[in-house]
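Just passing along the structure, written as structure tokens.
Only one protein chain is missing from this complex, and each of the others stays in its spot.
On to chain A.
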Amino acid sequence: MSIQVRGLTKRFGSFVALDDVDLTVRSGTLTALLGPSGGGKTTLLRVVAGLEQADAGTVVIDDRDATRVPARRRDVGFVFQHYAPFGHLSVARNVAFGLEIRKRPKAEIAARVDELLHLVHLEAFADRLPSELSGGQRQRMALARALAVEPKVLLLDEPFGALDATVRKELRQWLRRLHDEVHVTTVFVTHDQAEALEVADEIVVVNGGRVEQVGTPDEIYDRPANEFVMRFLGPTTALGGGLVRPHDVEVLGSAEPGAVEAEVGSLRRVGFEARLVAHVPGSGDVDVLGSRSDPALRDLRPGDRVWLRAVGPVVDPSPPVPDAEGSEAAAPGEPVGVAASSRAPVRGGVPA
């Protein structure tokens, strides 16, 4: 069941939460809305669920215009960051809620609740109250409750945001496996890029009420559309007028095409990493991250002369491109992902 969003705009007073957003979520995918706090991703999710009304634009769920449909008729499962349990009902009754509303036969409800509690590993907790569960257990209960009514789409708002780091990692891997089993079109909001990269089939980077980029985790990582996406996915450093990731900087002992001359400032070893700071005359310091066993880094001393070259994506540190669709436009350094795919047909007949 796909989701299509067209021209969605939402203001809270003078604050623009969504600014003419277009988005298509393909049926059966697990999509992450990734972005900083206040970027509009939660608002987008809530508008899709019908919990918030947009000022302009349309929402189409499963090829039906849902823009004016109230939340209770949208067939959307929604999971809240703080679980939103019905505190006066047992875990089983929480899960059964949507089915009871739909006046399904008692036996059918009981069977379905058993099935779902099994799915989320809460069979032993059916008669507990939500207050007697841990955070992770409450969130799994909320997930089962949302899945019980067989929604067309499942929307999760920062589902693991209130959990501690260990539980969060376990639950996101579990969510991935769960999605592989139930295949319901799922959109989850997160500000954690590792979570999005690890779990999602597709990532939508949202910032300032706009979609910055849409793509698979590999596309987003290897071909960031602009400086914002690049910076949001991890540390960056400036090299030769572009932004690169510190671990995508190659250190060479002699001048080569595309390489920039620099002087070693410092070299520190942290665990298995080697962190080099090199000074480029007339430009500034460049951070380089490598392996401590890397022969190119191992024997460097402060003051040594080196040449630095980007081997990963390079992004122009200019203001974000207004048209987020043109992800290839901002790649002056020819990122590896693009290079690899365009190289293949050229060298197709040449034996390696």
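Just so it is clear, a residue touches a chain if its C-beta (ideal position, glycine included) is under 8 Å from a C-beta of that chain, and two chains touch if they have at least 3 such contacts; residues count from 1.
Simple rule for what comes next: contacts and distances are computed from a predicted model.
Name of the non-displayed chain as stated in its UniProt record, restricted to "Spore germination protein KA", "Gluconate 2-dehydrogenase subunit 3 family protein", "Sulfate transport system permease protein" or "ATP-binding cassette domain-containing protein": "Sulfate transport system permease protein".
From the set A:A49, A:A225, A:V286 or A:L308, the residue in touch with the chain omitted from the display is A:A49, counting the whole complex. Touch with the chain that is not drawn comes from one residue among A:V60, A:A126 or A:V167, which is A:V167.
Checked against the full complex, the candidates A:V59, A:A92, A:I109 or A:V184 give a single residue touching the omitted chain, namely A:V184.
Only one of A:R26, A:R64 or A:R102 touches the absent chain when the whole complex is considered: A:R102.
Touch with the hidden chain on the side of chain A covers residues 49-51, 70-74, 76-78, 80, 82, 84-88, 97-98, 101-102, 115-116, 118-119, 121-122, 124-125, 129, 131-132, 134, 136-137, 140, 142, 145-150, 166-167, 170-171, 173-174, 177, 180-184.
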